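Take a look at the structure set out below.
All protein chains but one are shown at their positions in the complex.
Labels A and B are assigned to the chains in the order they are written; within every chain, residues are numbered from 1.
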Amino acid sequence: MTTTYTLKQLADYLGAHFEGDAEISVTGIANLAKATVSDLSFLSSKQYEHFLETTQAGIVILQKDFEPTRALNRILVDDPYLAYARISVLFCQRISVPQGIHPSAVIDPSARVASTAMVGPNCVVGAHSVIDDGSELLAGVVIGAHCHVGKNCLLHANVVLYHGVTLGNQVIIHSSTVVGSDGFGFAPTRAGWVKIHQLGGVSIGNNVEIGSCTSIDRGAIDDTIIGDGVIIDNQVHIAHNVKIGKGTAIAGCVGIAGSTTIGANCTMGGFVAINGHLEIADNVHFNGGTIVTKSISEAGHYSSGTLVQDVKTWRRNAVRFGQLDQWIDRIKTLEQADRS
Amino acid sequence: MTTTYTLKQLADYLGAHFEGDAEISVTGIANLAKATVSDLSFLSSKQYEHFLETTQAGIVILQKDFEPTRALNRILVDDPYLAYARISVLFCQRISVPQGIHPSAVIDPSARVASTAMVGPNCVVGAHSVIDDGSELLAGVVIGAHCHVGKNCLLHANVVLYHGVTLGNQVIIHSSTVVGSDGFGFAPTRAGWVKIHQLGGVSIGNNVEIGSCTSIDRGAIDDTIIGDGVIIDNQVHIAHNVKIGKGTAIAGCVGIAGSTTIGANCTMGGFVAINGHLEIADNVHFNGGTIVTKSISEAGHYSSGTLVQDVKTWRRNAVRFGQLDQWIDRIKTLEQADRS
Partner (left out) sequence: MTTTYTLKQLADYLGAHFEGDAEISVTGIANLAKATVSDLSFLSSKQYEHFLETTQAGIVILQKDFEPTRALNRILVDDPYLAYARISVLFCQRISVPQGIHPSAVIDPSARVASTAMVGPNCVVGAHSVIDDGSELLAGVVIGAHCHVGKNCLLHANVVLYHGVTLGNQVIIHSSTVVGSDGFGFAPTRAGWVKIHQLGGVSIGNNVEIGSCTSIDRGAIDDTIIGDGVIIDNQVHIAHNVKIGKGTAIAGCVGIAGSTTIGANCTMGGFVAINGHLEIADNVHFNGGTIVTKSISEAGHYSSGTLVQDVKTWRRNAVRFGQLDQWIDRIKTLEQADRS
């Protein structure tokens, strides 16, 4: 299965101008260094500019006002990286699967699956749930009762939605991810932990993508809420009653504890850990590995932790960290002596 | 499906006194701020006390000696949060599934499934395994050979137990969690890593709850052991030969390396990382994000790491951390000069 596009076709798709041979065609995307004449490539950062001297790419996407020193078949756009993103879908090779319900799927009689939806082998759809137009459930997906999967969603193999989970339209969820598992709520007693049954659901907006092996818990009383356009990577933990504002991006291995509210258009690097019951403002950015133990009310860029070092140097410094307050006292003593 | 309880019914269920209209009824639980007349609510913390002035809740659970300034239909208990936990189960809406074995399930002829147990669509139960009275395996659960699932357990969709895993009674395991995968044991050789086959199993006590997307490895020789009443959140990693004492609570994204023993009634915040071959005493509490590289023999509260700051301030401090031992030497030099 080969996909072929000409320079003119790609420029038209982007609504962009081009220069060069309108009929030259490409069958894939490659970076500038590896591209052959049958590849499209793009320059998205100055640091790769020198590859333009030698690239074999059949077509290159360039910034509008960029003047290459060689003749290149090129598409001229405001944002080459975005143009690459928009073109990437054209070369995406996922095997199309037939519409309809695979005979091995188990669908509750009270569920409704749109005729243009696809339910793959060994999927299970619970009572009163709806799978709307154009959505695809790949193999082994389990949907609990009273769920709503919006239009044109894609749930990869072995995704699980518990009961009472609502997805907007154009939501993508990757394999082994779980949405709607019980929040970690227990009342302590002398006889042990007493489970607090989690009565809320999960509400996920439109155009959300969630990576693989990620957990999003249902709310204790109200819903856990993921806003429109949020993107979440693999191995992420989102606890009960968390609310995440529109357009926020959450990288791999992040964990957000219960009842925390995250603003819109935030970004979190990998391994960010956010305590429960906090409020994080819009446009807050956390470096990877930041441990957040207080609310952040001002937009900005935040971090915690220490930097990597060779282990001998690090150990000496780490030991000194453990005595730091005492050493500060000794600085104070010196200052007093100095003043007297 | 609506569940309705009167004030008298709820008070009787809790074995508690009440004041107000015995016949007023509620159909759900809500927090004080959002509750309507058909909701039960509760006051579990002084910080929400002001909501009592305005709450519309039909019934409120209050601490015994608390005197509200308004007439409220109320239930009087020692611990309102615990009372809420105990009542939460009454309003839990999980669709009940029929007892018995779904026709799509694959059960080894040598396995024994109690007549009061439920095995859902596409489940697999291996040779010589037992699913005891009242236990439920939701869709896609895979149970290896020689497992024992005790009474009234609930295994959510796509849980996997490898062979030789034993669960006590009233164990809940959430979706995509894996119990009994091989421990990470390899002998180094010049030709590469040689796998140490993991011959132990996993033994899980009574009244244990385990979140979604969590891994608990089987032991190398002896079993990995999770004590009675332990609660474990999502995205947790428990390595081979770990032993966890009764009633310990482990929050999301925690990792415990091989052969470490954790005492009873410990608590771990999210992202706690514990090295292998350590001993942690009873009643030890770790802040979220603590990296534990030594045994802890005394009960208490422990932590590591640094606090979140704006990135510019943080970077300056982090650079100084990397020079800390040298600066301490300079303090010592100043002290010597000061003394001379």
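Everything below uses one rule, namely that a residue touches a chain if its C-beta (ideal position, glycine included) is under 8 Å from a C-beta of that chain, and two chains touch if they have at least 3 such contacts.
For clarity, every value in this text was computed on a predicted model and none was experimentally measured.
Asks: I'm checking contacts with the chain that's been left out. Which of A:N152, A:N207, A:T261 or A:S295 qualifies?
Replies: A:N207
Asks: Which listed residue (B:Y13, B:Y48, B:F66 or B:F184) would be found touching the missing chain in the intact complex?
Replies: In the complete complex, the chain left out is touched by residue B:F184.
Asks: Write down which of B:G15, B:P98 or B:G192 is the residue touching the left-out chain.
Replies: In the full complex, the listed residue that touches the missing chain is B:G192.
Asks: Thinking of the whole complex, not just what is shown, which of A:A22, A:V37 or A:I328 touches the missing chain?
Replies: A:I328
Asks: List the residues of chain A that touch the chain left out of this view.
Replies: The missing chain touches chain A at positions 28-31, 34, 79, 81-82, 84-86, 88-89, 91-95, 102, 104, 120-122, 138-140, 156-158, 172, 174-176, 207, 209, 211-213, 228-229, 231, 233-235, 246-247, 249, 251-253, 269-271, 288-289, 305-311, 314-315, 318-319, 321-325, 328, 331, 334-335, 338.
Asks: Under the stated touch rule, tell me which residues of chain B contact the chain that is not displayed.
Replies: Within chain B, the residues touching the omitted chain are 104, 106, 122, 124, 126-127, 140, 142, 144-146, 158, 160, 162-164, 176-178, 181-182, 184-187, 189, 192-199, 213-215, 217, 221-222, 235-237, 239, 253, 255, 257, 271, 273, 275, 286-287, 290-294, 296, 300-307, 309, 313, 316-317, 319-321, 323-324, 327, 330-331, 334, 337-338.
Basically, only the chains that are shown with their structure count from here on.
Asks: How many angstrom lie between the centres of chain A and chain B, each centre taken as the mean Cα position?
Replies: Here the centre of chain B sits 25 Å away from the centre of chain A.
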